[in-house]
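Report on the following structure.
One protein chain is absent from this view; the other protein chains keep their places.
Take a look at chain A:
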Amino acid sequence: MLTIEDLSAGYGEGTVVNNLNLIANQGQVTCLIGRNGAGKTTTLRGIMGLIKSSADTLRLDETDLSKMPTYRRAQSGIGYVPQGREIFPNMTVRDNLRIGLEANENSQQVPDYLFTLFPILKQFLDRKGGDLSGGQQQQLAIARALVTDPKVLILDEPTEGIQPSVIQEIGEVITELKSKMAILIVEQYLEFVMQISDYCYLLENGNITLEGLRNEIDLEQVKHTLAL
């Protein structure tokens, strides 16, 4: 379980996200919804410690992450799938996956189940990551994060620029994974969110304005905010 209390994060002098509270439970897909510029990506970067941020509480199960540098947070159990995938373009698919082992404290082997989830990766193991298509890169980015054996998987707009059939596949994988870990997804593609999420937060101008279980949340308000 990832627990966040009073997270503020931003770039340079200003803050983009203010006093954000959020919980991501194992067994659930938690979604953070918001328009462009609402602070979704900033929130995730704050959780990873990639930008200047402060939080009263940033805890993964019982581990306090708030003072840790990024690499320790990864080792503590956050698997991060960033916006734009950010795979290592000059490294092979195999080496991209192996990099994930750096944050895996239990194993030094890329687990086989990943190739059941994403058969395409097995086929392209020796190809350069940069030569894959956008959808394949997204699958690689998710697989790479899973190699770290995370307690919470956080994904930043996994559907961005991906063709519908692959979005479908990714959605199925996420649903399959949620029994094993907490999953936090940042997304603005509402249809996808409504398909896979269990709990939703609505982010507006760096503040959470609405939250609730997927089937109880005020869909009209969410749509209204996203359409503004």
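Some observations on this one:
The rule is simple: a residue touches a chain if its C-beta (ideal position, glycine included) is under 8 Å from a C-beta of that chain, and two chains touch if they have at least 3 such contacts; residues count from 1.
The rule is simple: contacts and distances are computed from a predicted model.
Per the UniProt record, the absent chain's protein name among "Urea ABC transporter, permease protein UrtB", "MaoC dehydratase-like protein", "NADH-quinone oxidoreductase subunit M" or "Cysteine desulfurase" is "Urea ABC transporter, permease protein UrtB".
The missing chain, though absent from the display, is touched by one residue of A:Thr15, A:Thr148, A:Ser197 or A:Thr225; that residue is A:Thr148. Checked against the full complex, the candidates A:Gly27, A:Pro89 or A:Gly161 give a single residue touching the omitted chain, namely A:Pro89. Think of the hidden chain as still there; on chain A it touches residues 48, 50, 69-71, 74-75, 80, 82, 86-91, 95, 98-100, 102-104, 144, 148.
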